[in-house]
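One chain of protein is taken out of this complex; the other chains stay put.
A, B and C label the chains in the order they appear, each numbered from 1.
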Amino acid sequence: MKIGILTGGGDCPGLNAVIRAVVRKSLQNGHDVIGIREGWRGILENNFMTLDLDAISGILPRGGTILGTSRTNVYKVENGEEKVKQNMKDAGIDCLVAIGGEDTLGVASKLYKGGVKVVGVPKTIDNDLNATDYTFGFDTAVNIATEAIDRLHTTAEAHNRVMVVEVMGRHAGWIAVHAGIAGGADVILIPEKPFDLDEVCDVITKRHARGKNFSIVVVSEGAKLKTENNVDKDGSFVLSSMEVDAFGHVKLGGIGNVIAEEIEKRTGFETRATVLGYIQRGGSPTAFDRVLGTRLGVFAADLVDKGEFGYMAALKGKDIVAVKLEEAVGELKTVDLELYKVAETFFG
Amino acid sequence: MKIGILTGGGDCPGLNAVIRAVVRKSLQNGHDVIGIREGWRGILENNFMTLDLDAISGILPRGGTILGTSRTNVYKVENGEEKVKQNMKDAGIDCLVAIGGEDTLGVASKLYKGGVKVVGVPKTIDNDLNATDYTFGFDTAVNIATEAIDRLHTTAEAHNRVMVVEVMGRHAGWIAVHAGIAGGADVILIPEKPFDLDEVCDVITKRHARGKNFSIVVVSEGAKLKTENNVDKDGSFVLSSMEVDAFGHVKLGGIGNVIAEEIEKRTGFETRATVLGYIQRGGSPTAFDRVLGTRLGVFAADLVDKGEFGYMAALKGKDIVAVKLEEAVGELKTVDLELYKVAETFFG
Amino acid sequence: MKIGILTGGGDCPGLNAVIRAVVRKSLQNGHDVIGIREGWRGILENNFMTLDLDAISGILPRGGTILGTSRTNVYKVENGEEKVKQNMKDAGIDCLVAIGGEDTLGVASKLYKGGVKVVGVPKTIDNDLNATDYTFGFDTAVNIATEAIDRLHTTAEAHNRVMVVEVMGRHAGWIAVHAGIAGGADVILIPEKPFDLDEVCDVITKRHARGKNFSIVVVSEGAKLKTENNVDKDGSFVLSSMEVDAFGHVKLGGIGNVIAEEIEKRTGFETRATVLGYIQRGGSPTAFDRVLGTRLGVFAADLVDKGEFGYMAALKGKDIVAVKLEEAVGELKTVDLELYKVAETFFG
Partner (left out) sequence: MKIGILTGGGDCPGLNAVIRAVVRKSLQNGHDVIGIREGWRGILENNFMTLDLDAISGILPRGGTILGTSRTNVYKVENGEEKVKQNMKDAGIDCLVAIGGEDTLGVASKLYKGGVKVVGVPKTIDNDLNATDYTFGFDTAVNIATEAIDRLHTTAEAHNRVMVVEVMGRHAGWIAVHAGIAGGADVILIPEKPFDLDEVCDVITKRHARGKNFSIVVVSEGAKLKTENNVDKDGSFVLSSMEVDAFGHVKLGGIGNVIAEEIEKRTGFETRATVLGYIQRGGSPTAFDRVLGTRLGVFAADLVDKGEFGYMAALKGKDIVAVKLEEAVGELKTVDLELYKVAETFFG
């Protein structure tokens, strides 16, 4: 068989580990592999690259993806599905391995229903994908955020400051909770648990009262206010400095900066914000993510070899298993509230 | 209740995370916690320390254990069990949280059968403890080893060398397999799969033949020869340079050095060995190990609070669960051979 | 003698190395050392701490400062100088070691002229202090920024993006130039070389034209537009999205965000900004900064011992030397333009 492989959506440490594993295992299984550049766009535009042993040499420890990526959605392009089928046929591509998140796998799932032979590999920094215990890239992001919190701790302590750290997580707070626990956060704000700023300030004030004159607040970019319409109880907070969109997300400046300003105003403690941003998703993957990516890639290659399409390789406990593509998409995996309770043990 | 807490066996990144979590959660549960210094020795010698919020402040990111550790075995001391009971009584200690590996938990299990209220927390760098999916410290060790392999890769490539890396793992090859997969090893030798040096050299020679004139060999300290009595087929290998003990372990110099010498002799390729040693078990834990240690500690504190003794906190899939102490000890958890097959995909 | 020691201004990796060295050496020289908390504020408010061998144990690898810090200026407090003298007398403090930047050493210099026995140790993340080749903390900041740029590179490449990285440097571009060279930046913008956005966009566009469809722009927080009144040539830039203060610094959002927006608008290439912020000044110092801090501290202790006050310990080539405090302050050390030319070799 001739297998096409692509990476879609935001980049994520471990993508190259998956690509390498799919290629290596598929060659051993007696197939050919061709790289499709820049996600679904590449198959729509016939943009391919050779993937032999030389092409994958030395890529395991590197961040990013040698295939490039994009957010192109086949179903938002006119006759997208037909074009994919035609271009696969023209290029002699028998089947696809699609590595990506909610969107990329959603397309994969639809294509499969439309008759395209496709196997998926789940990918998201945010770890919010259903049907897999953890996604690669997440461990790297959590370690980068934790190291940043470690660094901010010393500054907070030296200056008697409150430090607010904004981490990734638009819809789920996995990075915030893991990095917050690992970094010893005093407050963690996540989309799953809308917050009240007065309660946050209360925790900080009590902490200072017992002699700890610095605090670390970790906040997901998608964290939201508890009160209705995202307006704080006295109505002043949102109106004065915060602009939110229809989903309650801060539009300008980021929630980290907005919260820091408000905490300083309300508590009187010097407060500073740091928005970690893109450094969380770049660079060399951790060992965990390299191993997970490699295992998923080998498993996906074997699914293809056995002709088991319409599935995604997923981590369950210690094992890699196959789950139906349609189960993987549609619903977000939000933070386990038992885990959040563990984090709360250390608040204040 | 007054809870005594101790750490036994080799040190391991994440011990302080567990201690902090047990103390913090137990105080919230309304109990007192007292630190027992240097493992079981501390309770035999009445060597205690105060563990309040101040004592655990700032310890989360630190390696080692603020309690100190030792390999003292209660049951190798005359009237050990009686002394433990008497000293607990004298110090007003109602129950124990014992953090350790096979040996420490073995003592805990026996003490429980003898009537001592005890809860265990599993700990081993080597990840070879039964009844828990992963142990804290392991992820840190794997990352340190992986980073070392990354570094050795560039030297191997620049000099056309074979680099042999000896990692921890006396009875199980978990570190070798994970770091080997993550570091892109060309050969991985583990205790679970006795090896034949000619086969190893064959892989390396074939690799060179296809233009890759460097190789990385990762070897567990407990790796063993395949042939009988640890003598290589032609009888020359062991006799010339290797001295093994009753268990087949190399006594002097380490297996890494011995293998490197033999590979150079047999293949003619320049070969160098690096023994990673103690740097694998020291220093700041990864985020994974901090989160795991914290979750185990909180869970153990709750077991104590609920009066559920004789159990150990364990990781199963994404959850922390209670398993009986006796199930945790007695049998090693060796490397999953499915995982080793994934690693083999990349050999040569 | 009884020596008082304090740290002032922003925190900086290596401060604890200096404190440890001053204490250790001074004790060996037969003196006592007392810690003054939170910079000059501590001597004004009689806020002291004991500094014996126990107090400095284990602090070498830690970021921040065990003494705390503040920006309190003795000469902005009524009768500040008199209070310092009186409080020193009351506490039996014979002389001071002041560790800090422009402001802290400026106060030290005035106090010395006023009759106080004081020795200085230069400190600034920004490396913009005169009379010393390099300051500790700078190497750590540059390494953190470089690692971030390395990470952003993989994202830029995977997404065909321009990544703008804002680093510290309000008045001098040392961090930007060093991290930019080390990270392989395609453009570096510093306060010493006001920039023209069209030229910046031109470099990026030409880079894309030769097949490199990603770019890294490193910008000091204090970088300024070339054209008059900080308005870009066509007048549109500043007015539309940029608010600058009297010194030409962007007031809101940071220059990184503003530039990223403009580059995207002008070139059509997807552009993202990352503001590194406080993570650059926290956490464990590099070996270079620990060695430099230690050497400066030992030297300062010896200056005190020899009664040579009014001096600062400084790095000149490979040596630590004494320079007069008054020479150290008053004029900034801006980026060597030869070094910037080296950086320019790699632009585009």
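Methods note: contacts are C-beta pairs under 8 Å (C-beta built on N, C-alpha and C of every residue); 3 or more make two chains touch, one makes a residue touch a chain.
Bear in mind that the values here come from a model prediction, so they are computed numbers and not experimental data.
Engineer: Name every displayed chain that the left-out chain is in contact with.
Structural biologist: B, C
Engineer: Please identify which residue in C:T7, C:N143, C:S220 or C:N257 touches the non-displayed chain.
Structural biologist: Going through C:T7, C:N143, C:S220 or C:N257 one by one, C:N143 is the residue touching the chain not shown.
Engineer: Looking at B:S26, B:T69 or B:T345, which makes contact with the chain not pictured?
Structural biologist: Of the candidates B:S26, B:T69 or B:T345, B:T69 is in touch with the missing chain.
Engineer: One chain isn't shown here. Among B:P194, B:G282 or B:G348, which residue touches it?
Structural biologist: Final answer for the missing-chain contact: B:G282.
Engineer: Name every residue on chain C in touch with the hidden partner chain.
Structural biologist: Chain C touches the missing chain through residues 21, 24-25, 28, 57, 60-61, 133-134, 139, 142-143, 145-146, 150, 178-179, 181-184, 212, 284, 286-288, 290-291, 294-295, 298, 316-319, 336, 338-339, 342, 345-346.
Engineer: If you put the missing chain back, which residues of chain B would it touch?
Structural biologist: With respect to the unshown chain, the touching residues of chain B are 7, 10-11, 15, 38, 62-65, 68-70, 144, 147-148, 150-155, 157-160, 163, 253, 272-279, 281-283.
Simple rule for what comes next: only the chains that are shown with their structure count from here on.
Engineer: With chains as vertices and touches as edges, which is it: line, ring, star, complete or other?
Structural biologist: Topology of touching chains reads as a line.
Engineer: Based on the averaged CA atom positions, which chain is farthest from chain B?
Structural biologist: Looking at centroid distances, C is the chain farthest away.
Engineer: Considering chain A as a copy of chain B, what rotation angle in degrees (nearest 5) results from a C-alpha superposition of the former onto the latter?
Structural biologist: The two chains, chain A and chain B, differ by a rotation of 180 degrees.
Engineer: Indicate the whole-number Å distance between the mean C-alpha point of chain A and the mean C-alpha point of chain B.
Structural biologist: Using C-alpha averages as centres, the distance is 30 Å.
Engineer: Express in whole angstrom the distance between the two chain centres, defined as the mean CA positions of chain B and chain C.
Structural biologist: Taking the mean C-alpha position of each chain, the two centres sit 41 Å apart.
Engineer: Can you list every residue of chain C that touches 2 or more other chains, as numbers and ranges?
Structural biologist: None at all.
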